[in-house]
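Removed: one protein chain of the complex. Kept in place: all other protein chains.
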């Protein structure tokens, strides 16, 4: 397998300055550790728990910020689309179009994303068996686009809780698509705080190590300079200052699992 | 509580003739049993398991058929919307706009449905705790529209299976909204047949009786004259010829539970 | 089907006087409603959450109390056995030997209970699929004893929660054994109060109605004159004073479902 890549960034763009600051820190991580880094940020959180939650700058303004990030850092950019109507504009700026987990069975959205020609990252629905992602892949492949990533972000486990079934990482790899583990959403407690989702940041590093030890292609982390002040998903975001140390350990595990160092 | 109502119809409109034939049979059920009946049919199954599944006539043609059904039978009409862009046209024909379970957290869709002024039927996501439907209700209520139904259709229970937690029916009633039990989707086995969902029709009548014994406001059934020939969800649809007998038993239970007959 | 029977009594015997008082009230229910009633009480709660929980009077004293109950009321008696060593003594007093849910796969216990010649009530493990109870039945049947009841008491659903899959009632009936629904344990929240299990008494009556509407042979309820003062499982026990009213409704539903009244 090829070395692990990192998809990282804030949950939602709060403003241009902060977004750029985070991207520059990720660029430094990329250079120092020599790994692939994709910048991710959402322009619109279309499915927040509560109607009063912060949703982001909207598509137009958000894409403009992401375009600036790409030009200033050279990092490839990932963001999510929720609607067929967003795909065309998004594809002009983004390198990777992401299908949110709740929408992973929406045929038209998958087809539109596939037709854009961009890489498509499909998050596995919390309600879906890992082998059933083959149907989502087939929808995108039917457009002639085979550049597909599959991302695990936890499975419904009783109420207000998710569980990561690590077998899913291996099962989804049988599609031939690279598999990503979204460790920060996997530790969400959906709806667990009444009008917002809670989170268990304390498990992000360990679950990331575990997923990498299974053998995966990428990690997906929401990061923030001060998660406790984040306008979205702060409870499960990683503090930017910690990620280099966590990644060093993870990359050492990745090298063992992929046979680049002999154990 | 007021007497039980029935929401029923085919999974998807196959053609106008069949759709009308089903509606006329439901009208007869309504007259004979003296219960409220809403006609349901989808114009587009936007989230079928496989890209090659039959999706329906599309919105324009589908709404035209539903308009004919309403004019010819006088039954109120329910169908589902998947996209903000569909809401306006749909609201011109439909009495009840239904939010599919996978989309029950899509804020914009809930707001658009609320703003239409029509009754909004929100299906509880397979990934959601029943108490968290209060957040979906609040999104619609924020538009000033309080005509909301909540529908249970099963909860993710391991892989390729759903379980009906009957407590959810009581918990959702605490929102003050009428609660509906969708018995035919609750017995789906999602993805359970590889490229389509399986179903367990044999449990529909008994689970419907059980839900009514809990105390609910409506039942939701997909029905078909010949389920084995249906182009969608045949494995869990009820044969039209059987529904009158099943309903008689159910209405007797409803009368006991709601205190209209003394036990 | 034959009319519904009731298995009821306190979780654990607290003292002889209270045990007898409860039994006499159940005898009155039996006479007034004309239904079969089995008295249940445990002599030893061998698997309480915490080591400091009240466990009961022990086998010898407990069986003596149960013998008194039987002689004074004429009610058949059910209690649970946890160990092969208890079976012989228990079978001398009891009419029905109950296998606790956690122990439903303990082969020796099932064989010993079967060999006693008494009726054996096997509770379905919280970890077991309903169709797998056929293996537990086969273990008892291998002793030549076919007098077996199967009881549903909820299935593990995430952490600290149980769900009742009503389909299980129908599936277990395919073994040919009468099926009982244990409504008071089904609403337990295992470990949900730290060092004891919580409970949701508010759902007992409605879930009992629902199970009876599915079509079952018996209900199992823990009852207490003052549940809030019970030494065990008070949070999910039914107040004795309420059970007659709840049963009247339930028996009316049972009559409809079993075709004794035409709907």
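A, B and C are the chain letters, set down in written order, and residue numbers restart from 1 in every chain.
The definition used in the following text is that a residue touches a chain if its C-beta (ideal position, glycine included) is under 8 Å from a C-beta of that chain, and two chains touch if they have at least 3 such contacts.
Everything numeric in this text was worked out from a predicted model, so none of it was measured.
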Neighbouring shown chains of the undisplayed chain, as defined at the top: A, B, C
Omitted-chain contact residue, chosen from C:105, C:147 or C:248: C:105
Those residues of chain C which, in the complete complex, touch the missing chain: 46-51, 55, 82-85, 102-103, 105-108, 110-111, 125-132, 135, 138-139, 142, 155-156, 159-160, 190-191, 195
Touching residues on chain A - with respect to the absent chain: 155, 157, 163-167, 170, 200, 202-203, 206-207, 209-215, 248-249, 251-253, 256-257, 261, 263
Residue numbers in chain B that touch the chain omitted from display: 157-159, 161
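Basically, only the chains that are shown with their structure count from here on.
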Centre-of-Cα separation between chain C and chain B, whole angstrom: 36
Gap in Å, rounded to a whole number, between the CA centres of chain B and chain A: 33
Residue numbers of chain A (touch at least two other chains): 159
